[in-house]
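Please read through the structure below; I'll follow up with questions.
One protein chain omitted, others in place.
After this line comes chain A, so read on.
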Amino acid sequence: MITLKINGKEHSVDVDPTMPLLWVIRDIIGFTGTKFGCGKGLCGACMVLMDGNAINSCQMPISAIQGKEIVTIEGKTENLQALQKSWAEFNVPQCGFCQSGQLITATSMLNNNPNPSEDEVNGNMSRNICRCGTYTRIKEAITHCVELKNKG
């Protein structure tokens, strides 16, 4: 049995300790907002927050997660919720499939750097692929969110 803390709740699962967190979240616990995109840590669709930092959950064996705080797209944190609001304002998603990962990466960036420069936004967000090509809107939404927070 491995106990995980996801979105503030504990879940005990009886699985192979080498199973990546992604599949535990999606197939065992049943949160499907975290997406499978490549299985190799290349596309960022599977991003979750581990102690506030974005990780590719498809690359993280569940044995390495014990004692860590995991937040998925279904979770609630100040930065995530502010970004989600901004996402809606700029009508960012097209198909939406990558947006969980995009939002988690953006949240992680703002957790660590409340005022990212454009280069820092590009650098952080380069971990995530959007095949629909919503990059310019993602960037606008992040910028807007930062501006609002600075005003607030």
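Here is the rule we use: contacts are C-beta pairs under 8 Å (C-beta built on N, C-alpha and C of every residue); 3 or more make two chains touch, one makes a residue touch a chain; residues count from 1.
Throughout what follows, contacts and distances are computed from a predicted model.
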| item | value |
| --- | --- |
| Undisplayed chain, where the name is taken from the UniProt record, one of "ABC transporter ATP-binding protein", "Isoquinoline 1-oxidoreductase beta subunit", "Putative, Na(+) H(+) antiporter subunit C" or "[Citrate [pro-3S]-lyase] ligase" | "Isoquinoline 1-oxidoreductase beta subunit" |
| Contact with the hidden chain (one of A:56, A:79 or A:99) | A:99 |
| Positions on chain A contacted by the hidden chain, ascending | 15-16, 19-20, 23, 26-28, 30-40, 42-43, 45, 72-74, 84, 87-88, 91-100, 103, 121-123, 125-126, 128-139 |
